[in-house]
Each structure stands twice: as structure tokens, then as C-alpha cells.
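Supplied in C-alpha cells, the structure appears directly below.
Missing here: one protein chain of the complex. Every other protein chain is in place.
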Amino acid sequence: MAKNTQLSFVLNGEEVQLLCEPRHSLLEVLRDILGLTGSKEGCNNGNCGACNVILDGKVVNSCCVFGLEVQDREVTTIEGVATNGELHPLQQKFLEHAALQCGICTPGFIVAAKALLESNPRPTEADARLWLAGNLCRCTGYDKIIRAVLDAAAVTSGEVTPVEVTAGGRK
Amino acid sequence: MAIVFIPSQLAKLTGGVRKVEASGRTLRDVIDSLERDYPGIRERLVEGDRLRPGLAAAVDNAFVGLLQPVEDTSEIHFLPALQGG
Partner (left out) sequence: MSTMKSAPPSSKGKGEYRVIGTRPIRHDGVDKVTGRALYGADLQLTGLLHGRVLRSPHAHARIRSIDIQKALQLPGVKAVVTAADFPPAGDKVEDLGEGTVKLRDLCGNILAGEKALYRGHAVAGVAATSPHIAAQALGLISVDYEPLPPVLDVRKAMSPEAPLLHDDLFTDDLGEQASSPSNIAKHLRHEKGDVGEGFKKADKIFEREFETAMVHQGYIEPHNATAHWNADGNLTIWTSTQGAFTVRTQVATILQLPISRVKVIPMEIGGGFGGKIPVYLEPVAAVLSRKTGRPVKMLMDRTEVFEGTGPTPGSYVKIKMGALKSGRIVAAEAYLAYEAGAFAGSPFFCGMMCIVAPYDIENILIDGYDVVVNKPKTAAYRAPCATSAALASETLIDEIAEWAGQDPLSIRQLNGAKEGTRRADGLAYSRIGFLETLDAAQAHPHYKEPLKGPYRGRGVASGFWFNCGLRSSVTASVNPDGTVSMIEGSPDIGGTRTSIAMQLAEVLGIAAEDVRPQVGDTDSVGYTDVTGGSRVTFATGYAAIQAARDVEQNMKQRAATLWEVAPDQVQVSEGVYRNGKNSLTFKELAAKLNDCGGPVSGQATVNADECGVGGGFATHIVDLEVDPDTGKVTILRYTAVQDVGKAIHPSYVEGQIQGGATQGIGWALNEEYYYDEKGRMANSSFLDYRMPTALDLPMIDTVLVEVPAPGHPFGVRGVGEVPIVPPPAAIANAIYRAIGVRLHRLPMNPGRVLAAILGR
């Protein structure tokens, strides 16, 4: 019988404490114990990015992190992206650009893109595509997602116009 | 008289004829009329009160049921019921 172990960490800016089994992934802790179902399971082995969270400033696949590994560390999930009820520019731009169809990959993309903009405020299209290559989307073909991310970057970095995209394809 | 296009799998029953004329005010009447000329064809097209499951009927390009009215100039086709994904 697996032994429940105490875990405490900072989640979306607030300290949380809970009991979990050593075999629980961080994704399971978030979804099944804390009830934060915004992070999704797509593959459970680190290949689709639907479970992305930010751990101490770095994007990780929460299905590949054990719950107990985040003891005393900082975790940001999709639930912590909007602040005080106000959407983050990424969330707003995803809506404006229709960058989601079924929406299951959207939390993972928004979390990953948030980390992108925090590390590179003015990414090029190529930067964005490389950074987001670990997030699978089966509905959109990525076009509108990339446009939304570049448009959000323009907002968060204070520039007026978004970066040019490959209208007319790659050279 | 409406024109009925006979699909390949029923062609044996009509002796190989692929386009036949049939009369009737509704699709069901037309099928009954076909049965008089080509016995055995009705049970391949109809089950109880409905078209055989898996079969669709198009009257003048619209997919319809047995009670659909049929005009003198109507064109009738029988096809596998289509599905998508």
C-alpha cells in the first residue's frame, strides 16, 4: 500500500500543502488531488505538451515530474496565467486570432508561450515555432497559434506591430 | 414516369438494365411498382416501413424517406448511406 507523503510548494503564487503518493506525477497532484484540471493529459510520457506547467521559471511536462519533486519550489499552471480576473495578452490574442478549435492543447500552449515571452520578449516566427515544437495541436495547423503568440509579444513588449510572419512561405 | 437508376448490386434482378421507368406518387409506390416488374427487388431496398439500413435514396438529388412525393420527371438513385468523420 503506497504511503501518503506530505508535499508543500508554491502554486500560482500561493503556498499549498497536501498529501500524495510517491508515484503521483505533478500532473496527477494538480488534477486529481488539487482539482486544477486546466493542465491536460494527452500522452503521459512527455511528447505532447498538454500538461505544460512552469517550474521555477522553466517549462516542464508535468506528467514527467513527480509530485514530490516540487517540494518548496514554485509552480505556475494555466490557472495562474490570468491575474485578478484579467486575461493575459496571450489569452486575449488566442481568442482574437481564433487560435483554438477544440481547446485541449490551449492551456499547454499558453503556459509554454508565457515562458517564451518571459525569456525572449520579441521572438521571431522561427523562435516561436522552435519553442513551441513540443506542444502538439491536431486541430489548427499552428498558423493562428503562432500569429496569436507574436501579436501577444507585441503587446507585452510594448511594441505596436507584431513581427512579420511567413506569408508567402519560407525562403 | 420517374426514372430509377439501378445500382450494380441490383442489376441482376433487372436483367442488367441500369435505368428503368417506374410510376408512383411516393418513393414507396415507386418501389412497389419496381417489384411488379422485377420481383425480389423490394426486399433489397426496404425493410418494414423504411429503407434498408445502410441504404439511402436520393430523389432529385435530395436524400429522402419512403413517403417522399415523387414527380413524373423525378430521378431516383439508391446509394450506400454516406457518413463522415
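Residue numbering begins at 1 within each chain, and the chains themselves are lettered A and B in the order written.
Just so it is clear, a contact is a pair of C-beta atoms (placed from the backbone, for glycine too) under 8 Å apart; a residue touches a chain by one contact, two chains touch by 3 or more.
Only a predicted model underlies this, so the values are computations on that prediction, with no experimental measurement involved.
What residue numbers in subunit A mark contact with the hidden partner chain?
1-2, 21, 23, 31, 35-45, 47-48, 50, 77-79, 81-82, 87, 91, 94-98, 100-107, 110, 128-130, 132-147, 165-170
Could I get the residues of subunit B that touch the absent chain, sorted low to high?
Output for subunit B: 5, 7-12, 18, 44, 53-54, 58, 61-64, 75, 77, 79-85.
Here is the rule we use: only the chains that are shown with their structure count from here on.
Which whole number of Å gives the spacing of the CA centres of subunit A and subunit B?
Spacing between the chain centres: roughly 56 Å.
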